[in-house]
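Encoded as structure tokens, the structure appears first; notes follow it.
One protein chain is absent from this view; the other protein chains keep their places.
Here is chain A:
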Amino acid sequence: MRALTWHGKHDVRVDTVPDPEILNPRDAIIRITSTAICGSDLHLYDGYIPTMKPGDILGHEFMGEVVETGPRSTLKEGQRVVVPFVIACGQCFFCEKHQFSACANSNPADNQDLGRELYGHGMTALFGYSHLTGGYPGGQAEYVRVPYSDTGPIVIPDGLEDEKVLFLSDILPTGWMAADNCDIEQGDTVAVWGCGPVGLFAVQSAFKLGAHKVIAIDHFPNRLELAARFGAETLNFEESNTYEALMEMTGGMGPDACIDAVGLESHGMFLDNAMDQIKASTFLGTDRGHALRQLITACRKGGKVSLPGVYGGFLDKFPIGALMEKGLQVKSGQTHVQHYQDDLLRMIGEGELDTTFLISHRMALEDGPEGYVKFKNDQNECTKVVLKPGQIPAA
């Protein structure tokens, strides 16, 4: 089959690789019909995530048609399914608590050692996201093997086209959980740093969960405009002093909850960012954290901090004093997709959530490498790239 594979920093290619096979009783094989490039794929593309190997198949936002099932799969051939990016067994302590992204079993034992060294515990497996998280081939391909197919994949009813439901795989539940982690109360203002796909879904979700006001922060005008379409007030950090503006927009209190939908590649010309970049390039630190420092400083006393943005290692100059002295609560983590997917599918079906507004580019799988370049270099116009394995490549 054809698959988009990683070969090094800024080097992805579409290669011919062996077809996936059923390896375990609960497996299924899916023929991919739509697959998206995620903002977190750019962290792999930019070489920020360790334990990638040349030839690894990328992609963790995908859906398709069931073409083969193992003896313990409950799926049926021909069913259309969206597959959560978190691989979870459904039967361990964590899965029973619905902390699916902490599943103890999905990552093969040999791949858990590094996570134990880095983080104290082995990581849960994700599709197409380095060997730290299992080394599972991803879904930017014609076919993919899906483990634990009896618990993960969500069957899509007829009449809901791919583009409406594809984002159930990651960014929609990720934006929703980011807002859910804010425990929004009446009158609350939620500020969202980063209006990429997760940030924009967090804006929509925060309103659905009862936010009085949502403030969207970015420097790309097109992305701010998309946030404004959902009713958010916007803040361009290149034009305004973010902290001062947030205080004025919240009656001097600061936002009740702050969402970091930026993560480890924070943008902007700020002194701490420049320092972080130098440290990252010399391995003195790994993550850039201007957005995170700023939101902890801006958050109101006793407020909530929600971190859907991906961090991988260590951050220097973390404002631990502000966090403690102001009594902030922090919630974070990879998304418990399986916990949210049924409700979100229902809301999509009932037209309560807009999921298609985000897609700016539709391309053939063969043109995937160009999609990465566009998504990285044109963040104003290129909000989301969907790859179609069946589509004929552009000439």
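The rule we apply is simple: a residue touches a chain if its C-beta (ideal position, glycine included) is under 8 Å from a C-beta of that chain, and two chains touch if they have at least 3 such contacts; residues count from 1.
Criterion: contacts and distances are computed from a predicted model.
A chain of this complex does not appear here, and its UniProt-recorded name among "Polyketide cyclase/dehydrase/lipid transport protein", "ABC transporter permease", "ATP-binding cassette domain-containing protein" or "Isoquinoline 1-oxidoreductase beta subunit" is "Polyketide cyclase/dehydrase/lipid transport protein".
When the full complex is taken into account, the listed residue touching the unshown chain is A:D110, out of A:D110, A:E185, A:E239 or A:E352. Checked against the hidden chain, the listed residues A:F85, A:F100 or A:Y148 yield one contact partner: A:Y148.
Among A:Y48, A:F100, A:Y136 or A:F230, the one in contact with the hidden chain is A:Y136. Within the entire complex, the positions of chain A that touch the omitted partner chain are 3, 5, 15-18, 20, 23-26, 53-57, 72, 89-93, 96, 104-113, 122, 125, 134-137, 147-148.
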